[in-house]
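What you see is the complex with one protein chain gone and the rest in place.
First chain written, first letter: the chains are A and B, and each begins at residue 1.
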Amino acid sequence: MRIPCPYCGERDAREFSYLGDASVARPATDDAAAYHEYVNLRANPAGPHREFWYHASGCRSWLVVTRDTRTHRIDSAELAR
Amino acid sequence: MSGYRLKPIPPGDDVEFEFGGRTLTGHRGEPLAAALLASGIRVVARSFKYHRPRGIVGYGRHEPNAHVGTAKGNALATILRVEDGLKAWPLNCWPSVDFDFGALADRFGALLPAGFYYKTFMGPGGRFWPIFEPMIQRMAGIGKLPTDPAPLRVEKRYAHCETLIVGGGIAGQQAARDAAKAGGRVWLIDDGDVPEISGVTVLRDTLVIARHEGGLFVAVERNPNAAFEARTWKIRAARAILATGTVERPMIFRDNDRPGVMLLSAVRRYARDHGVAAGKSVVVFTNNDSGHRHARELTEMGIAVPAVIDLRDGEAVVAALGCPVRGARIAKLDGSGTRDIACDVIAMAGGFTPLVHLHSHAGGKLRYARDFAAFLPDGSHDGAETRIDLPQDHLLARWEAPDTGGKAFVDFGADVTAADVRLAAREGYDGVELLKRYTTLGMAPDQGRLSNMNALDILAREKGVTPDLVGTTTFRPPFVPTEFAALAEPTGKLLKPSRTTTLTAWHERAGAVMYESGANWRRPGYYPQNGENLDAACARECFAVRNAVGVYDSSPLGKFEVIGQDAGAFLDFVYATRLSDLAPGRGRYALQLHEDGRLFDDGIVFRLSPERYFVTTTTGNADACLQRFEYCRQVLRPDLRVHIVPVTEQWADIVVCGPQARDALAKAGIAPPRDLGFMGMAEIELFRRRCLIARAGFTGELSFEILLPNSAAPALWDRMIAAGAVPVGSEANHVLRIEKGFISVGHEGDGIAGPDDLGLGFAVHAAKPDFVGKAALLRDRTDTSPRPQLVGLLARDPDFVLPEGAAILRADAARGRGYVTASCRSGALGRSLAMGLLEDGRALMGQTVSVSLPGGDAGAIVVKPAFYDVSGGRQRV
Partner (left out) sequence: MADPIVLTAETVFAGLLKPAGDTRDPGVTVREVAVPQIASVIARGPIPSLFDGPKRTMRDGTEYLGIGPGKWLAFGAIAPDIASSASVIDQSGGYGVLEISGRDAVATLEKGFGIDLHPREFAPDAVAVTTVAHMGVILWRGENDAWRVAVFRSNAASFWRWLETSAAVFGMRIVAY
């Protein structure tokens, strides 16, 4: 798989490490239910998925990559910040 | 004699070679198979399961039988080139290819049906398998592994191109010419010879063994230059054209595996390309026009073809006669009209199976093309387009002759017969994947290239469906068997880098036993002197730290500078410990948690100035910490103005520890600031360089940690040694920290324990508004099961060192309740010590638990996890 890093250009996926779902937002800490969901629950969609990747061996940027989990097709990769 | 040369070898091109002890003559550079055929050698191997005599069936890569042994391991006779001094021998035959004990298996073939091994040896109880496995292995054994550790000299290369064409046949060459006109880098790869094409990079003698997603192709080139025997390419191609061609499909009839039964395409290639007639008289058995077309070519080349038997005419070759073949038995499909034709080759022409492996490797889908009875790529896939031209040969979708008893093979390499496939289907193994595993069909080195389609056809007929509904097994890389040496760097030297500090050379000169530790660092375990063993060296090093002074190379420690006006707020968020209130020049032990409240990492964080912190992490987690720092900075708290700079590589870190540390520093000419208290950090100048000195350590003694530019480290280290400091390795460090009850994230931080479990609640500042892991840590626990808690363990026998990792059992429980995390022999306490994580451990103080050991359990008393200088006075002096 190739990830088009917005800074470095297209690179092999081996240069990146994967974190997971980028659509989750860290909730206010006093909301136990939301926190439980944030820490423990993840959707596992078959299809387009927004996910966090970290360019560990490159520019050290965190990216939000939109990837089709069925085909590994990548539609976009942008800086998370 | 059977095969012969259509024209003599040109003078000077003849070479002598050896096969199975016989000296033969061949044409330099031709495949060994051609030379064997021309020499009339018909039996070249024994089959895998039944040990039936086998000859050459195919050409090039697509040969199921003719595996031969060479000094460099097994090779295909159809690939191996004849050259001076070539020495090869047949496989699977003991004592010889002509008489083989294993062939008894063939006599009793009825006793070896599909699933035989499972049914017989692995049935209820499975008692027999261990007894029979070695015998079966020996009988089946296909050759010997080469003993040379690096049998192949291989180099690696990456390459990139705009267009990659795999296969240099007519279609491939045309595609390359077209692509060259369009521009960009065009590569053409073929496993044989291809002419030069202008504007195209041609790799010859190179086989593409895999296609991965994103246009990554792996290819192995043979004999790229004088220094290497192979070169493994990883080629990234924007676009690819797969012109990989086809392989001919065999026919199924009694004894179709006898030496002399070949693919017609192979007979034709040996004649056309190498001037070798496989036999004097060739009977062709076909189900389509290609049989007739290619038979005519043989005739034109002067090879006798007494008959072309065509299933479409209602006639079949029902049996090969003789071994090797002396004739073909022909009959009508209803069994009538039996006649025998004398011949020494029966050439099978069952149509062509496209080689769609590369298309499938990366996940391309296939569709069934009824006209050709073949699976074809369903469009292009991931930038790769398959171009395989199948001639319209009016194929009759039938390959099997009427059954006249005996064995009719579907898979020559795996010794699977048509009857085996039917039996599997009847026994319920009627899915294509099940069939494969039950019969081993397609598991031979040719991976079913010749057999899969015929097996699918039989299976489909048994199930009464069309082959597309049966489907096909998944093609996976590599396309052909490939040496490990071509894939993995064979010497191991380049497999994994190791990291060294500026002092590594000193440690090695001092005779230290070096350990591979976290994050690939090579560091000294201990420094044996005068023949000391580990225990003696470790005890001496510990004694020096407790009673005099030691010096430790802590350079691998993870180090970061955190800079900016929000640096304090940022660290308050990342760490469970409050760090924003640290005074400049002070440090604090701090914890990082996972969002679920478990311990992630620990370390000491110093504040250098209001906007500048110096952060240390564990060695093994340094990269993971950086990733997490950046996650917090870029994703969770982009509002904070802060920079994180890894400086692990910039600073050497030398720890001087022990009651005489101050004196040793003085002798070395280093005067720490008078007011530098415990957990303080200050800048000092050493060797005209800015350095940092801190009162911190991991031993519980008076300890100075000196961070200095790498170039200055050897000079300082030498001075400390000259001042009498004893070099201390990681073994002693381990003992010293256990004596103090200090945790090591790599031992006690097991991914389950939280800060309170480890007795580190003091380092969690829950009053902070937010930090990673806070919510999980403070929520009401709904799970009331007992928590693992850090305890000390004193073995009943003070001379016995409990093994790390051993399970701890409570007296009232049969199940494990915990485990030993760290253990040592302590010189300071004159006995063994251990730490462990034990469920509800703090409630069990003073009680005896048993530690489960293979030779019988050992008793241990649960105590607080601190053994030496429990008040901590020594490190604060």
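Rule of thumb we're sticking to: contacts are C-beta pairs under 8 Å (C-beta built on N, C-alpha and C of every residue); 3 or more make two chains touch, one makes a residue touch a chain.
Keep in mind that what you see is a predicted model, and the values were worked out from it rather than measured.
**Student:** Touching the hidden chain in the complete assembly: which of B:295, B:712 or B:738 does that?
**Tutor:** Result: among the candidates, B:712 touches the missing chain.
**Student:** Sort through B:21, B:85, B:405 or B:497 and give me the one touching the missing partner chain.
**Tutor:** Within the whole complex, the residue contacting the unshown chain is B:497.
**Student:** Out of B:236, B:398 or B:768, point to the residue that touches the absent chain in the complete complex.
**Tutor:** The one listed residue touching the chain not shown is B:236.
**Student:** Under the stated touch rule, tell me which residues of chain B contact the chain that is not displayed.
**Tutor:** 155-160, 185, 225, 227-228, 234, 236, 493-494, 496-502, 505, 521, 556, 561, 563-564, 641, 643, 645, 647-652, 669-670, 686-690, 709-712, 715
**Student:** Tell me which stretches of chain A touch the chain missing from the display.
**Tutor:** Answer for chain A: residues 7-9, 11-12, 14-15, 57-61, 79, 81 touch the chain left out.
To be clear about the criterion, only the chains that are shown with their structure count from here on.
**Student:** Between chain A and chain B, what distance separates the C-alpha centroids? Give it in angstrom.
**Tutor:** Inter-chain centre distance comes to 26 Å.
**Student:** Could you list, by residue number, the parts of chain B that touch chain A in their complex?
**Tutor:** Result: residues 213-214, 363, 595-596, 623, 626-627, 630-631, 634-636, 638, 769-770, 774-776, 779-780 of chain B touch chain A.
**Student:** Residues of chain A touching chain B in their complex?
**Tutor:** On the chain A side, the touching residues are 1-2, 12-13, 17, 19, 26, 29-30, 32, 35, 38-40, 52, 54, 56, 60-62, 71-72, 79-81.
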